[in-house]
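Note that one protein chain is taken out, while the other chains of the complex remain in position.
Showing chain A:
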Amino acid sequence: MKMMMGSSFPEEVLEHVFSFIERDKDRNAISTVCQSWYEIERWSRRRVFVGNCYAVSPAILIKRFPDVRCLELKGKPHFADFNLVPEGWGAYVAPWIAAASSAYPWLEEIRLKRMVIPDDSLELISKSFKNFKVLVLSSCEGFSTEGLAAIAANCRNLRELDLRESEVEDLNQSSGHWLSHFPDNYTSLVSLNIACLNSDVSFTALERLVGRCPNLRTLRLNRAVPLDRLAILLRRAPQLVELGTGEASDLRPDVLSNLSGAFSRLTSLNLSYAATIQSSDLIKLVSQCQNLQKLWVLDYIEDLGLEALAASCKDLRELRVFPSEPFGVEPNVLLTEQGLVSVSEGCPKLHSVLYFCRQMSNDALRTIARNRPNMTRFRLCIIEPRTPDYLTLESLDMGFGAIVEHCKDLRRLSLSGLLTDRVFEYIGTYGKKLEMLSVAFAGDSDLGLHHILSGCENLRKLEIRDCPFGDKALLANAAKLETMRSLWMSSCSVSFGACKLLGQKMPMLNVEVIDERGPPDSRPESCPVEKLYIYRTVSGPRLDMPGFVWTKDEDSALGLS
């Protein structure tokens, strides 16, 4: 490669300099400086993140970045977690793995979220990449323990196997439990997360694995591992710093006291499936975890437990409180807005919150906002849709307004409760760093949507359900959609006519109409669609759409249909 006229650095030097630049944003910026920088950068990019697997194709990726070592892909939209995306919608990873298997022999890390991955792909991974180290399958499906056995057996350098929240089919294997497929001389495990597995885990295989892997730091197990066994594992692996006990496990007081030493070293604790541990035990437990940075827990912790948390865990960064009875009409626990206020007061580093509760007030939200201007992720779910401020019976516009106004670094926000168009005015005005917004049962008119789309400059993902937003705001802000990753709207008022128009006007967008009622053109064009998913793409309409997804086709553009 020739040196540029007037440029004083040979390629090798530039490459070395670029190796210190890690963030995608920065590398993207570097690549636009000039042609030779573009070339050097693309040959040296090792880590690629594809936020929407349909925004680009494997071929395009490989052509631009020929030597990738770490690949991260995301598939289905977030609301797929709540059954809003029908089965068979897409997000198949097989073509990506097939392409990577020949193009990237030195691939070390694959991270997938909400994608469908068959056992064949897992086997291909295990056999194609000699230096494979990290496999993270987050909310994925389509594979079984057979695929896991292939990974265990063939990936000699595997450090991390994380199946968080994935659906794994259990097959009774004659070749023995999949965990026992790790060879005896395999010792490199650093992190193992099998919490989502429904089947029994071979405890002997697990114990031997844990015993021979001196670098094991993270262990998340499923409900099949009883707590007294967990104590044995902890003694074998005293270096563990992250622990999760899996589903419906049972922390009896005697087991608790056995484990107390280990708990004080923990930085991350996930008890969100531990259904039988009640408030008093939870309080004892969290009081011992002074180094806790991340806590996921059920609302059994109650306001009292959160007060104890606020007093003991001064290093807490992330808190998630899940509902034990999400469908109950009456509250079953003493968890209110007060618990969250306590934690916001007591934990100065708290910046990421997911909180399910049944009552909230503008006052509480204002207090939280003032206490924690460093908040970056704030997701509040008041379980009953359109619940007003329980003290004043007003909307919660002002409370959420305070959150966006005071928390200037807020990147993610989920709204709930009674909200009018005004809250969107606040969000559009103050939410300048907001990247992801989730809205449900809120707003009065298109103005709400317009405020978001015209005001939030850094918005990347917007997901909306059951709001009276329609064509006007969407069409008036069509250009905005090309600056975002994706927009999801379900049970809103966007007409099929508007979808067609958008698809025709914006060739860089895929406008997908998902409708169970059959072809949308069998109904009047003014009829609202059930679900709408719009995303930008450089690889055109996808070729793997199922029968219930409609998008622009060449015929309609030419006016033939």
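The criterion applied here is as follows: a contact is a pair of C-beta atoms (placed from the backbone, for glycine too) under 8 Å apart; a residue touches a chain by one contact, two chains touch by 3 or more; residues count from 1.
Here is the rule we go by: contacts and distances are computed from a predicted model.
J.: Choose one: "Histidine-containing phosphotransfer protein", "Auxin-responsive protein", "Translation initiation factor eIF2B subunit delta" or "Cis-aconitate decarboxylase". The correct choice is the protein name in UniProt for the chain not shown.
T.: UniProt lists the chain that is not shown as "Auxin-responsive protein".
J.: Of the residues listed, A:E11, A:E318, A:E337 or A:D446, which one is in contact with the missing chain?
T.: Hidden-chain contact among the options goes to A:D446.
J.: From the list A:S121, A:S180, A:T218 or A:S495, pick the residue that touches the absent chain.
T.: A:S495
J.: Which parts of chain A are in contact with the chain that was left out?
T.: Residues of chain A in contact with the hidden chain: 79, 81-84, 86-88, 139, 165, 196, 247-248, 272-273, 275, 298, 322-324, 326-327, 329, 356, 381, 383-386, 394-395, 420-422, 425, 438, 440-441, 444-447, 450, 465-466, 468, 470-473, 475-476, 478, 491, 493, 495, 497-498, 501, 516-518, 523-524, 526-528, 530, 546-548.
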